[in-house]
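Can you read through this structure? Questions will come right after.
Omission of a single protein chain aside, the complex is shown with its protein chains in their original locations.
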């Protein structure tokens, strides 16, 4: 049998499959936000937020002013389009004509978001200090911006949170998943996180949708702030813990449950498994029964 | 000393090194499957399996039919070539003439694989339902396809498993390693996994080569299904556990050994370390000696 | 309000922010090493170190000689430039004229580094044997080079360590962070690691800056070799453990502290948490209180 | 004045200009065929028409079959879209909804065009023979396909003529202008040209819209077949000459007028300027008054 | 001899050559404007001048406003940099530090140039009408913008002329040479050309540096407006002819000399060779001695 016939047969079967297995097709509905575009937006935002760190050539003030004008126009153009798609999706608009809808709403959201970048920069400056001060391995602050996954993940969280709050959940989640892919740090954009937040290596950190985290909190790699029950009917209720100010949680600790509150100034040791609240200034330690024997 | 002389010297030393340190060179043998091409194949397959999700513009039925014909021709062309290389490698063919060999075999395998995509789509639809139903944070099904690493890793596993079964092990392993890199989820393509499989965040999951997993099984992040002994002479014997239907395994649990069987409808708690079988309907709990003290 | 006015307003606010939030700007100083360039250098180095593995077409000896000459010239050119930038940064040079400085020093370092590639290839050959011999799932050695994250991370560690030793810390850390992003394995370039080093899946491994690791050591996924205290004033003191020859450390074990020494030929079990030294030939086991109950 | 203000001012003035200078804007109407896409279509068609000439690697029959299937799918996909745009433009459709119109008509035309490629290949084979036989500098036929602008221009003419006949005039003219840009040969797609057509260097050739050219005609560089009057009201009347079979026209000759007929088997000398008909078997010679004087 | 040695030898000889053949090296001086960048600027300017013609998707007013803001910022950024290089070159600045010079002057010129685009659009609208009205083959005005080389060449002339006037001659000439390459039309940026200028096919047109062309002038392909003497000492004197209003010059006519004036409303026939002035309302005809003989 010739190749063209084989391909024709495969083509037919596949189109049949597309007309049946409904929930993994997305046909005829509004265009979804594009993963590629969302990733490019994150890159552009990183350049705008940390000027001078990712340019290939040294930029003086004059260059920077022009570069910034250019980046803002690009950001506005690209972001507005993705916001419009998410609005269409929310409203279940289906016809192609929808493309022209939602322009005013999308423009307003885009402008509002961009106007908050200076505030986000302020917050990130506090986060940076927190990481730099907390890690003796960090030699200079530039090193933290250039090579700490923790700061990158916090940056994207602070951006994605805005979109979650505006009910643009597809964009928010595509942002958080991108940075999860790059850092192994999975912060749900719905979480609420205070200032001076500290993550360094971060691999394996999971922070659930309804988590509340106060100010000056430190999380080490592998920490899970999760749900106790995974019953779908819980819907949007608070399913993840509350971490108060000045709490430190060491590597691989797991804290579960929407009513679990870790009181301020507490320290949670490595590998601890907690499903109940602890009062302020607690120290929680896991004392595993380690036995050391000689092999000879 | 001039740069050209320096480079000439380095060149000479490097070629000497190539002629000596044998096992990290791959010279004069058959061409190996290319990492870049395998990654492009995965992207193409994701587009074919989830139509309408990754296009940059909205596609109607008419577009989709053309797009699909085009994608199938591309897939056939690229995949057949990589399959041929893997067949050559298996047979230790060495001369350049080998390139023309194995055409019939490679064509047959490629056609057979592509013809199974509709079935794989059916399976993934079940996996999708399982994830959506199991996670209250998932607001709509589209979100799961667009942003859940678990579904992406399962998709690639179901594709790579085909190639493992056909003894195209280099392709199979390059596929699984790519998605490991992107998600932190490491499912060996040799594992056998039933329908309605659930993974969500998934970071740190390791599923070994000879693992058997039944239907409706749920795994949370950090779970290891591994080998007890790492003796090379064990070769292809069953070294990894068997997980029966309707088992749920919580975060960071570790289950080891080829004879270890987790009976159906069991629940394995977080951080549990198991090297022995448990009967059906067991609940296994780790009760660490957590001590809470006041810091003041 | 028109778009151009909105953008003009945003532009103004952003430039104000740039003139204030000092530590997250990098303006007017020497040009920093570029993340994109460092990543391209790693790709080029992988091609030079493992000839024949990443080419898209089969390369015979003749091709290889030419390809190698070409790659060396490219490597020299790109690397020398990044080295120069890091030297400028170290010396806090600020004016644009600095670009011409440091040429001799940068050339010398670049040439010296490239001349060591044959030695690094020798070391990696031992590492490869160690991984291949230690994992029954590895069917052929080619599979390890093509698809084991462990070997990739060790390769980049051995390269980045050179730059750390030469006090080119930004380059060294950008290299280690890139491979962390790709593999989830985070080896600080300052660590000292002997020959025949074994990592396979590796996700979640963290090896701190002042760690010493002997020869023939094996680490499984999730192992942390970390610091006990994170007091910034500890500066460059030894804060991470020492692992002697022939030690094996199983998944998710955590070993902390600069004075902690794991004696040679010891075995550390999975999930063990250690902050004290153990003598040679120790076997350390975590015996968690696992309880199995029936659910019915 | 700051850059953002300057840009805002320019932006405002430009939008004003867009709302006024009507005929050089194309806003709110149907999307026009894209120049970039039309050029890509020409490249694809050249690959399909001359198999084996433009591939970067040697293609055997097996590869060719797959490649051709892939190219046809791509051609169909891209061409149908541009045809649809031209149909919309012809019908002065304005709303965005038009995009879905004209699918059936566009598909029919696209399929019909592709089905004629074998015939066009036959014609081009005759043209090739004509060029090869007529130029002693052509050493082998491959050289003509690889490096003769004349054959490239004839190829594109034979393709563009189809679209002109179907009243897809924008596509037809964009094709002819592309190849004009590349070869300096300007054949209007409306011209009618017989078989065994010969052009070699061709720079500066102009063949007008209503020209008729018979079989076995040869044109050298700089020949113009043009209109005598350029009165716009002449509209679609025959304004360009008729060249009968077996006519040869040497370099830089100019022949004008819709009623001018060059009888069969005539020879028109270089630099001749003709606005009247000549009977069959004529030889037309320009005898300029050249004077040779000594400079000393 | 090994390849690396051959390359080393070639390298040495080439560097020697660089240190000797002075005038074809450009080393250690100011950076020259970049050909690639100048070409990208032309593309951007064409998009800004003819909105809606070169976009790949249909743009409504809202999109257009954003796109325009983005294009202006990009234009400003790229153009200012090339202007600065040309200023440095003019002043024979040599050290690397020069890069920071000339910012104010370059910014002023760039802003001034961009502010003239609306005027240039007005002029081009007249040129478009002139071409459309003068060519019966032009079916709709869109066709002229999409596929007439004449309009493209006039557009680039009107842009390049600005830079010539500002003594940015390298940029001006790189622009004119680019469009010469694409259309075969060579208009020197120093020429002065009035409104309603007509060129259609245009291949082979040459218009010299000191040519003056009035309003409503039409030039057909192959017309040369050149210098009589090519004595270098003539420097910047007027060496090319003056063409007054409403003159038409047919194909391949040649008019030479700085004192040659073609009076208004004259018609110059095809192939005419003129080195003297003609009064207004002249008709100049070449009557070659064409002889027609029978070949039989």
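In order of appearance the chains are A, B, C, D and E, and numbering begins at 1 in each one.
One rule holds in what follows: a residue touches a chain if its C-beta (ideal position, glycine included) is under 8 Å from a C-beta of that chain, and two chains touch if they have at least 3 such contacts.
Values in this document were obtained by computation on a predicted structure and should not be read as measured data.
Taking the complete complex into account, E:222 is the one of E:111, E:134 or E:222 that touches the chain left out. Of the listed residues D:111, D:235 or D:279, the one in contact with the hidden chain in the full complex is D:111. Residue-level contact of subunit D with the missing chain is found at 48-61, 64-65, 68-69, 72-73, 76, 107, 111, 114-115, 117-118, 121-122, 124-125, 128-129, 133-137, 139, 141-143, 145-149, 182-184, 201, 203-204, 221-222, 251-252, 270-271, 286, 288-296.
Within the entire complex, the positions of subunit C that touch the omitted partner chain are 60, 62, 66-67, 69-70, 72-74, 76-77, 80, 100, 103, 107.
Contact between subunit B and the absent chain runs through residues 2-4, 7, 65-66, 69, 96-97, 99-100.
As a convention for this text, only the chains that are shown with their structure count from here on.
Looking across B-E, C-E or B-C, the pair that copies the A-C interface, with over half of its contact pairs the same by residue number, is B-C. For subunit D, the set of residues that touch two or more other chains comprises 2-4, 7, 11, 66, 69, 96, 100.
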